[in-house]
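The next block holds one structure in the form of structure tokens; read it before the comments.
Taken from a larger complex, these chains appear in their original positions, while the remainder are omitted.
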Amino acid sequence: MAGNSYGTLFKLTTFGESHGAAIGGVLDGCPSGLLLDIPAIQAELDRRKPGQSAIVTQRKEPDTVEFLSGIFEGKTTGTPIGFAIRNTNQKSNDYSHIKDSYRPSHADYVYDQKYGFRDYRGGGRSSARETASRVVAGAIAKQFLKEIKISAYVSQVGELKLNKTYQEMDLSLAETNPVRCPDPEMAARMEEYIKEVRKEGDTIGGIISCVAQNVPIGLGEPVFDKLHAELGKAMLSINAVKGFEYGSGFDGIRMKGSLHNDQFNQDGTTKTNYSGGIQGGISNGMDIYFNVAFKPVATIIQPYETIDKAGNTIQTQGKGRHDPCVVPRAVPIVEAMTALVLADFTLLNRTIKL
Amino acid sequence: MAGNSYGTLFKLTTFGESHGAAIGGVLDGCPSGLLLDIPAIQAELDRRKPGQSAIVTQRKEPDTVEFLSGIFEGKTTGTPIGFAIRNTNQKSNDYSHIKDSYRPSHADYVYDQKYGFRDYRGGGRSSARETASRVVAGAIAKQFLKEIKISAYVSQVGELKLNKTYQEMDLSLAETNPVRCPDPEMAARMEEYIKEVRKEGDTIGGIISCVAQNVPIGLGEPVFDKLHAELGKAMLSINAVKGFEYGSGFDGIRMKGSLHNDQFNQDGTTKTNYSGGIQGGISNGMDIYFNVAFKPVATIIQPYETIDKAGNTIQTQGKGRHDPCVVPRAVPIVEAMTALVLADFTLLNRTIKL
Amino acid sequence: MAGNSYGTLFKLTTFGESHGAAIGGVLDGCPSGLLLDIPAIQAELDRRKPGQSAIVTQRKEPDTVEFLSGIFEGKTTGTPIGFAIRNTNQKSNDYSHIKDSYRPSHADYVYDQKYGFRDYRGGGRSSARETASRVVAGAIAKQFLKEIKISAYVSQVGELKLNKTYQEMDLSLAETNPVRCPDPEMAARMEEYIKEVRKEGDTIGGIISCVAQNVPIGLGEPVFDKLHAELGKAMLSINAVKGFEYGSGFDGIRMKGSLHNDQFNQDGTTKTNYSGGIQGGISNGMDIYFNVAFKPVATIIQPYETIDKAGNTIQTQGKGRHDPCVVPRAVPIVEAMTALVLADFTLLNRTIKL
């Protein structure tokens, strides 16, 4: 099973290479009768699109989604929603330098080894451009989950770490700056830093934090399909992600159980939320929050040494348009994947009780 | 799809509650003709079993696996391998105190909410006892993957952090002490610390690190079923896990791309391995390594306040046999899940090329 | 994906060989809160068991099911239901004659070719004994679907064909005779005929008809998982089945559309039911009815010529206990598979609308 589908009941299958005719997907299992706000879907795509600010790749691509099926008179019909985004600004000649060589820490080498050859243009299928299709489907999932509020934001860039909890900030401020950090002062510092990194032709990593609020109790299917296990897989499937933690996460290991346990209030809510809104793999109604670690993008605009297909060492130079730091544009992707996970578990949870 | 199956081609389905008649599973898709070393499977179970040392739960249960099908004349036949482990030492009366109340940070509350009621004895299905079935299947997967060496070990307990890379240690030493830390000195300190925590009736978290060596190039199915995404899901599906990172992980976000990129040697290996053996979701032949964060076990032997089913606040007291720190016994579980992931991707990878 | 699972949400995985330690299965996804009537499950097994009458195999096996998990205080908990049926009467020496040779029209040859070797005792995994596990799960499905009435019966044995529609008979009479034909006179003729065939050491084929009544409108998931397509697959997966037709079936091809179309009544029911209760792959609330063709059992008690593993022609003689006609014992299997299909679609149908 080539791994291009996600979800069991609310299921997305994506297709498309960075420089092929189009990317797109099929969303199967979206319940019928959902009145879609198409401009809102396009708006999510616009949050992800290249060229939106000075700190992201300058590739200019409108990324306009066309829906091909599954919608009638503005509403989902319960049949598969096919959609496509044409690739309109493929500068394929930008990539001729990688046709016969392998860029370090990219997928070039392993694709050639696994599949025998590869569409090398712009990274082909391994390009993060594929995630635009996820954003389309995630935007539909958000509309399906209209009671649930999903908010992702940048909480770290390099060493610049936001030392505030999500409760201490107005998360809507994230959309007011190009970094997508809800703390304006930190956002400005991060932006400055990313510009510096960019000038060096280098890249830097970061963290995206995400919060899902108003999640009903009961989502998640133990034992293997625990809610946080699927969230983890969904996040780790995004390009450049190296780690995932939820609730107390890696810091929680230092705590003792007597402190870490979340005491109950009488209504079933808890006084603390080290559990991150999930217990035993099932949502408990408290806020779900988690962190996603992104490595520094592998494409750098510097001279570097690498090998060609024949195993010869070669000198080369990064070219093309790239992101000095991936996290600002990855915020809508993290939200989209969160929405897909929650939509799928929402449907699954309808089938559990008599 | 109630989530009790793992894997696409090498597929495990588990069943069983902590205090029911038996736990067990069905492993479907294990290739035919594999000569099984049954004592080696039992030996893996023994690594996980309760009562094996002074720092783990004193529940005494032999955990003997019985194979019911799928093996003939010592070899797998290609048909499903059914197996069961009888529950022989269920002290159900130990759990009468939780019948009508909810333990903090356990799954009691959410199971009742999701399913309408629950088998409360010993945590029922949410008990980590379920993982014994994973160890059985993982042990078979290990034998199938005989070229690949999977080594997990404890690298942190509370604040006690092992500051050595896996290359700096003899990992086989992990099995020489009850903590399963390959550094004997640190192991002794960890053991001491866990005993202290135990005396307090408290618990503490920890980290298990895992290394998979000799993994062939090409495992992993982008875009959703990236190798590290499945490893992440598999680890996060283990009881008490709160986080997963691979390669440079959360630390990698502080690095610049020019440093983080793994430069190639002429044979396709890399000079560094920040990628953790996986690029673009596909194994590149280098060592795969990752960390798994475990929270402090929720069961503590102290008085505490909680609520009952009716929402009344009650005073209660942790009883029963429990683990002060889960990581020593979770080492074989991490290895088992790693083996299941790699076995599944090994089979999937047979179907990719013409 | 070795094919030992059936269903998407209401999912059965079976294991076990005819002469291994046990057969059994795991039923995952059965909704929680279902009060199980365990004797009714055993009663279904008894309808399938060998030795129940003079016209079926005389193998004597009690076929007692033991439930291992998923049931607490008499009710399903929503966790997987594990169960096993011990094999107690395996006369393995009966089968030494087939160890190194291949019986015509059995699975011996293809199993050896596909898997490299086989558990030859009693046909191993290819034995119809596996269907006992389906009957257990199907009996649970029936209890879940309590509004739906599923009635299968024998409608043809060799040339003896029942020329009455299901509406013309009292289907409950099927259980009053060993053939399971609801027409007593025809049942007597069929019984007589099967005894004759048995005396010859020969076997004969037959047809089982099945009716599902009170099926709600809306079951079935076009385009690939049409209700009748899944019913067809489910039936064809039963040992010895060679054909499936529903509604007007093969006879309908001779009709013109103007006659074949089912005219509506004002309440949405139809005046005729050539559609067999399914239109466009979705149940329309009318009775679902279909026929399942079974070949003559391959095991005959006569001398015959065949080949051994080395390709030598050998003379041999059928031995062991066998069924001269499989349809009487297959009636509960057809009902069980029908129930599994309908239970799965019932759960799927909960997820379709907003």
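Labels for the chains are A, B and C, by order of writing; each one numbers its residues from 1.
What we mean here is this: a contact is a pair of C-beta atoms (placed from the backbone, for glycine too) under 8 Å apart; a residue touches a chain by one contact, two chains touch by 3 or more.
Owing to the predicted nature of the structure, the values given are computational and were not obtained by experimental measurement.
Novice: Counting all identical protein chains, and not just the 3 shown, how many does the complete complex contain?
Specialist: 4
One rule holds in what follows: only the chains that are shown with their structure count from here on.
Novice: How big is the rotation relating chain B to chain C when the fit is done on Cα atoms? Please round to the nearest 5 degrees.
Specialist: To map chain B onto chain C, rotate by about 180 degrees.
Novice: Between chain A and chain C, what's the gap in Å when you average each chain's C-alpha atoms?
Specialist: Chain A and chain C have C-alpha centres separated by 46 Å.
Novice: List the centre-to-centre spacing of chain B and chain C in whole Å, with centres computed as mean CA coordinates.
Specialist: It comes to 39 Å between the two C-alpha centres.
Novice: Roughly how far is chain A from chain B, centre to centre by C-alpha average, rounded to an integer in Å?
Specialist: Centre separation, chain A to chain B: 26 Å.
Novice: Give me the residue numbers in chain A that touch at least two other chains, ranges are fine.
Specialist: Touching at least two other chains: 8-9, 348, 352-354.
Novice: Would you pull the chain C residues touching chain A in the complex into a rising list?
Specialist: Chain C residues touching chain A: 8-9, 29, 31-34, 78, 144, 347-348, 350-354.
Novice: Tell me, which parts of chain B touch chain A in their complex?
Specialist: Counting only chain B, the residues touching chain A are 1-6, 8-9, 14, 102, 104-107, 109-111, 113-116, 125-126, 130, 156, 158-159, 197, 200, 202-207, 217-218, 221-226, 228-230, 232-234, 236-237, 242-250, 252-258, 260-268, 270, 274-276, 279-284, 291, 293-300, 302, 304-307, 311-313, 348-349, 352-354.
Novice: Which chain C residues qualify as touching chain B in the complex?
Specialist: 1-2, 4-5, 8-9, 11, 13-17, 20-26, 28-29, 32-33, 66-70, 72-73, 75, 77-82, 84, 114-119, 124-125
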